[in-house]
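The other protein chains are all here in position, but one chain of the complex has been omitted.
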Amino acid sequence: MSVRAEPAVAKASPFYDPRVRGFVYQALLIGTLGWLLYEAAANAAANMRARNIPTNFDFWNKTSGFDINFTLVPYSAQSTFGDAFWVGLWNTLLVAAVSVVFATLLGFAVGIARLSTNWLVAKAAAIYVESLRNIPLLLQLLFWYNAILKPLPNVRESLVIPGLFGAPFAYLNNRGLILPEPKFGPGFAWTAAAFALGVALTAAFAVWAARAQRLTGAQKPVGLVGLAFVVGLPLIAFFAAGQPLTLDYPVLRGFNFAGGARVLPELVALALGLVLYTATFIAEIVRSGIQSVAVGQSEAARALGLGTKPMLRLVIIPQAMRVITPPLTNQFLNIVKNSTLAVFVGYPDLVSVFAGSVLNITGAAVQIILATMAVYLVISLLTAAVMNAWNNRAMIRER
Amino acid sequence: MDSGASRLETAYLRETPAPTLPPPALSSGALGWTRKNLFSGPISSVFTLLTIAFAAWTLPGLVRYFILDAVWRADDGAACRAPGAGACWAYIGQKFPFFMYGSYPREWVWRVDVTFVVGAALIVWLLAPKLRGKQVAAFLFFVAFPVLGFVLLSGWEAVGLPKVGTDLWGGVLVSLVVSAVGIVVSLPGGVLLAMGRRSRLPMVRMASVVFIEVVRGVPLITVLFMANFMLPLFVPDNWSPDRLVRPLIGVSLFASAYMAEVVRGGLQAMPKGQFEGAMALGLGYGRMMRLVVLPQALTKVIPGIVNTFIGLFKDTTLVAIVGIYDFLRTVDTARLDPLWAGPSISTTGYVFAAMFYFIFCFGMSRYSQYMERELSKDRQR
Partner (left out) sequence: MKHLLFAALGAAALACSALGAGAATLDQVKQRGQLACGSNSGLTGFGLPDDKGQWTGLDVDFCRAVAAAVLNDPAKVKFIPLSAKDRFTALQSGEVDVLARNGTWTSSRESDLGLLFAAVNYYDGQGFMVRKKLNVNSALELNGASICVQQGTTTELNLADYFRSNNMKYEGVVFADVNEVIKAYDTSRCDAFTTDVSQLYGERVKLVNPDEHVVLPEVISKEPLAPAVRQGDDQWFDIVKWTHFAMINAEEFGITKANVDEKLKSDDPGVRRLLGVEGDFGKGLGLTKDWAYRIVKAVGNYGEAFERNVGQGSKLKIARGLNNLWNKGGIQYAPPVR
């Protein structure tokens, strides 16, 4: 009754109220999503029960029973499935780290080469970039793995890489590159400590030098002093402690080398493929980053009397880096994600070991695939967070 | 003879301009160009020589292997296995139908060809800036073409096209189907997600952000694993999605998340005035987006869309991990044919596959660069 008493024109139908509509839309969306999720979960639970598929992580502490040929952490067939997970994760991180470093170096070099005034160099860089970025990474990996293995000799005909005194130092064959393995003596901790001290001293010196330059304009040789600290201090400590490092040389025994450390051809093929592919994208990012710095900037730097090197270091690169960093972060993440192609070339990364062998043996598909996805998601989010923080520091401070 | 005499008389006076001398040899012509562009300094010279040395080291061998010593005609692998033989192009020729269509019944491959041609024509219509009627083209490509493609490829008994199971599909056919479905689903999906991410409704925004970031944060292989192994568990017991449909769903979800970020870039670049103008005209959200904002925003990001598509096209190779015979896997398994087995087969196959992907991707990236220039014309004066 009271409703009818209100003037009809004052209030439109609640159907046209944006707030009501928004609420209804959201309720609909949440309802649909929730219902879908519920249905999926209920179906999955029913199906998994019906098919005797394990639904928990009980397998984690069970003995795995299979071997992995390349591990950074101790592992054997008597280890657990959980250990296998960590082996895979470390292997993924290793290949990603190696690839990130080399792809960045190569990408910057090629990006700068594309801007070279040398016609041939610029064209060669362009051909490299345009050809490799337009061919699927998987095809490149398969090709490299094939191309690396074919010319390498077998174990008994290994190529010998001589060391300092002519004695064999390392061997190259189709099992990979076999290097002497460093064995650290008890006094080695001092060398490590000296290295850490060197890094800390360099950082302190750099801060002081930057302040000095702001105040007086005088530039200090940060690079040289840093080199002395970072390399010199550990060397002193190393010799003072009586060289606590021995090399365990590989010895050919039967089919294979005993002792020594080995770089797998699978690791090389995977890293090579990732580096060559990703570097093309980084090169393009670097090129457009440098080109984005206005010509006036370099002219102004010249007018101030800066030489080529200080101009690049103080004017061009800091501004280009602002443009380069965000897409570069994406490329780093792409390397991590693309390292999952390891499964095609036999490198035991997380997907190959955990979402491959472990999944096949335990049959726990849902848990394992979700856990694998979660790992990559966490790596992605962490990397993005770190790079964003760094980018924020480098951003232009505007008034 | 007469003119010769008259020239003699006025020998002191020049009647015609003296011929222009060429500039010094070292700063013009081929030599000058070489000096300026190849040997402008010691470092530059070293790099030039290194590049030339590298080319001289690799090119002759490549030409010999792939052209001069290559086997162009053979009925089996014997000629390719002969010592000194190069690439085995005869093998590609022999396997070509298999690489194109997989095991699709040979008497029905015209259906595949028709689908390819219609799809290509529609894509040209959509992408060529000069052709009119983009809305019709878009409707045909995103609605009519998928239906037509489905009927033609999969078959429909009622119109006299027998069913062809997806287990017989393979090669280029599968690669194109995966990427076509990827683009047809991901573009509308990406637009919806991008709009969701910019919505003022917190729940809609949150759902979009979570979906986009999660999918972009994980590798495609894991998404394909999920689609292949988990999807059958998520649906009721008696539905078992076709083996090709599962990776299609995975690829579509994956591409949508990437497309959403591209579209979002376009939406963010739209000046606020466009939104305000549309609202002032009394357009609701739907019509504002459809008539004013999206046409402009999407045009702006055509290069980004094409680049995403190039990435998608390259990524279709990963469906091999769930047992789908895409082009690359077809090439990779065909080399195990005992009839042809030989040392040059893998290399030949890989190079052939590389050329195929390169031509597609390079063509598309050229188009994207061309559009980028076209679109920035309004900013050039």
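Think of it as A and B in the order they're written, each chain with its own count starting at 1.
In this section, a contact is a pair of C-beta atoms (placed from the backbone, for glycine too) under 8 Å apart; a residue touches a chain by one contact, two chains touch by 3 or more.
Quantities reported herein were computed from a predicted structural model and do not represent experimental measurements.
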- Item | Touching residue (missing chain; options B:124, B:341 or B:359) | B:341
- Task: Using the touch definition up top, pick the residue from B:301, B:321, B:351 or B:371 that touches the left-out chain.
- Result: B:321
- Query: Of the residues B:105, B:129 or B:162, which one touches the chain left out of the display?
  - Reply: B:105
- Spell out, residue by residue, where the missing chain touches chain A. 39, 47, 50-53, 65-69, 77, 145-146, 149-150, 152, 154, 174-175, 253-256, 258, 265-266, 343-346, 348, 352, 356-361, 363, 365
- Message: For review purposes, identify every residue of chain B that touches the missing chain, sorted by number.
- Response: 81, 95, 97-98, 102-106, 150, 154, 165-168, 228-229, 232, 235-245, 248, 320-323, 332-334, 336-338, 341-343, 346
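Keep in mind that, in the parts below, only the chains that are shown with their structure count from here on.
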- Gap in Å, rounded to a whole number, between the CA centres of chain B and chain A: 26
- Item | Touching residues on chain B, where the partner in the complex is chain A | 37-38, 40, 44, 47-48, 51-52, 200-204, 207, 213-214, 216-223, 225-226, 229-230, 232-237, 310, 314-315, 317-318, 320-321, 328, 332, 346-347, 350, 353-354, 357-358, 361-362, 365
- Name, in rising order, each residue of chain A that touches chain B in their complex. 22, 25-26, 29-30, 33, 39-40, 43-44, 46-48, 50, 53, 116-121, 124, 130-131, 133-139, 142-143, 146, 333, 336-338, 340-341, 343-344, 351, 355, 365-366, 369, 372-373, 376-377, 380-381
